[in-house]
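A short worksheet on the structure shown next.
Only one protein chain is missing; all other protein chains are in place.
Chain naming follows the written order as A and B, and within any one chain the residues start at number 1.
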Amino acid sequence: MTAHVVGTTDEIGPGQRKIVEIDGRSIGVFNVGGRYYALRNTCPHAGARLCEGTLSGLVTSGAPGEYSYAREGEILRCPWHGWEFDVTTGRSWFDPARTRVRAYETSIDAGVESGYRPGPYVAETYPVEVQRAYVVVHV
Amino acid sequence: MLVDCDIHNELTPGALQPYLSPRWRAYDQTYGGRADGGFAYPKGAPRAARADAWPPSGLPPGADLEFLREQHLDPYDVRYGVLNCLTTACREQNPGYAAALCRAVNEWQVAEWLEKEPRLRAGIVVPYEDAALAAAEIDRAAAHPGFVQVLLLVRTDEPLGRGRYRPIFEAAVRNGLPVGIHFGGGRGRNPLTASGWPSFYVEDHTAMAQAFQAQVVSLVVEGVFEELPDLRVVLIEGGFGWLPSLMWRMDKHWARLADEVPHLTRAPSAYVREHFWVTTQPVEEPPDPRDLLAVFDNMGGTDRIMFSTDYPHWDFDDPRRALRVKLPEEVRTQIFGGNALALYGLP
Partner (left out) sequence: MAEYARPADWPDVPLVDTDVHITPRSLGALSPHLPARWRDYVRESGVASLESDLYPPRSPLSAIPGAKPADGPPASDPDLLRTQLLDPWRLDVAVTHCIYGIDGIHNPDWADAMARALNDWQHAEWLAGDPRLRGSVVVAAQDPARAAAEIDRVGDRPEFVQVLLPVRMRAPLGTRAFWPIYAAAERHGLALAVYAGGASGQPITPVGAPSYYLEEYVGLAQAFQAQVVSLVCEGVPVRFPALTVVLVESGFTWLPPLMWRLDKNWKGLRREVPWVDRLPSEMIRASFRLTAQPLDAPPDEPARLLEVLDRLGSDRMLMFATDYPHHQFDDPAHAAPAGLSADAMARFLGGNAIATYRLEVPSRAR
């Protein structure tokens, strides 16, 4: 597994996302309430650029006519057919075991150490400042 | 090579003004549209569009020709795309206004789409609830080679086989054009189901297939194809998985009730096989994708099945992924282009 720097924390603020290219793969990096998640930008259903979809909440129900709405901003709906995926795991709502999108490990690092392979985000052009850290995706 | 049999070009506010006569422009600005009063089901997405189909120009999905080229025609190597312009013009309650709007839509399609992009073809939008006016518009518009079919919406006021609609089909045959019947239409007259209005959009979308079934039954049983043996009908965005069962059911009960419909000289399924084409989207997704092959077989073959994407709508089918079953090469060629080239007489 190689670590790829994809941006800075203040560049991908809460509720925001950044789509990056790593080793020829398009990957969406999401900031959900200060935690970062990375998903392959391809819907397993029909191949749409999943990470460009709408971020929404999870609608569930205890009984017909009742709605509960939770986890706002954590459910990614595919821009085409609306299939829902949990941003934090890549699993689809309706078939979490089998219908899922590849999720990658992320981490936040205060600085780029040696051994990191630079990603599309070129570290040199974004000098490290005290108030921001790097978002790293492990692929 | 791909012939995409269902692409939607979208009108923008004011687009038709230059094409309306002063009388209808004034009417349009004073009274505007009243298309049967019911409330539409909110779609799964704004404008029922793919979230990624909003052009950078700020125009709505389907309204920007350059973006259509860039996002769809070029990357998918679309040799021809058939535009089916969805507009309430065709079902305005005032027939004169409907006719004026439809004519304007067609002139707009020629000027803004067909003349600007050689890969595009289009359906003639007609005020189908007044068949005489619709036939006149077909006779007028068909002169432009970019029009390859007459476009109706499936949810008409009455079943299309009934006599009041016959002039539309006669005009289509007279001009050598198939009649395309597309998903959508009335929302305030006949309820969507035999038991009234359902509650949810998921029902609306699913039940639209029943409207298509009703139109197939009507056109066949009324004997329209006996009267017009050259008539060709394309079912657009209705699915097709239901067609074998419907053919079986019609045949079974026709066998017992044939004396009621003596104008039919053959089993109903024979008319279906000879006169109907279907577009694929929204393609059924059986758990075992090979079941689609059985559906094709039960339909009587693959020579009437034409691929469509429904771009830019949310239920878009991607040509690379939508049919998830391995097709013999010649069948693939038929479905993705050959059948449409033959039907529409495209070079």
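FYI, a contact is a pair of C-beta atoms (placed from the backbone, for glycine too) under 8 Å apart; a residue touches a chain by one contact, two chains touch by 3 or more.
All values derive from a computational prediction rather than experimental measurement.
Novice: Of B:192, B:235 or B:305, which one is in contact with the hidden chain?
Specialist: B:192
Novice: Can you tell me which of B:69, B:249, B:266 or B:332 touches the chain that was removed from the display?
Specialist: B:249
Novice: So which of B:2, B:16, B:53 or B:160 would be touching the chain we can't see?
Specialist: Reading the full complex, the residue touching the unseen chain is B:160.
Novice: For subunit B, which residues lie in contact with the unshown chain of the complex?
Specialist: Subunit B touches the chain not shown through residues 44, 154-162, 189-203, 205-211, 213-215, 217-218, 221-222, 239, 241-242, 244-246, 248-254, 256-257, 259-261, 282, 284-287, 291, 294-295, 298, 314-315.
Novice: In the complete complex, the non-displayed chain touches which residues of subunit A?
Specialist: Subunit A touches the missing chain through residues 45, 59-67, 78, 81-84, 93-94.
Operating definition for what follows: only the chains that are shown with their structure count from here on.
Novice: Can you name the residues of subunit A that touch subunit B in the complex?
Specialist: Residues of subunit A touching subunit B: 46-49, 52-54, 77, 79-82.
Novice: Enumerate the contact residues on subunit B facing subunit A in the complex.
Specialist: My answer: residues 44-45, 50-52, 314-318, 320-322.
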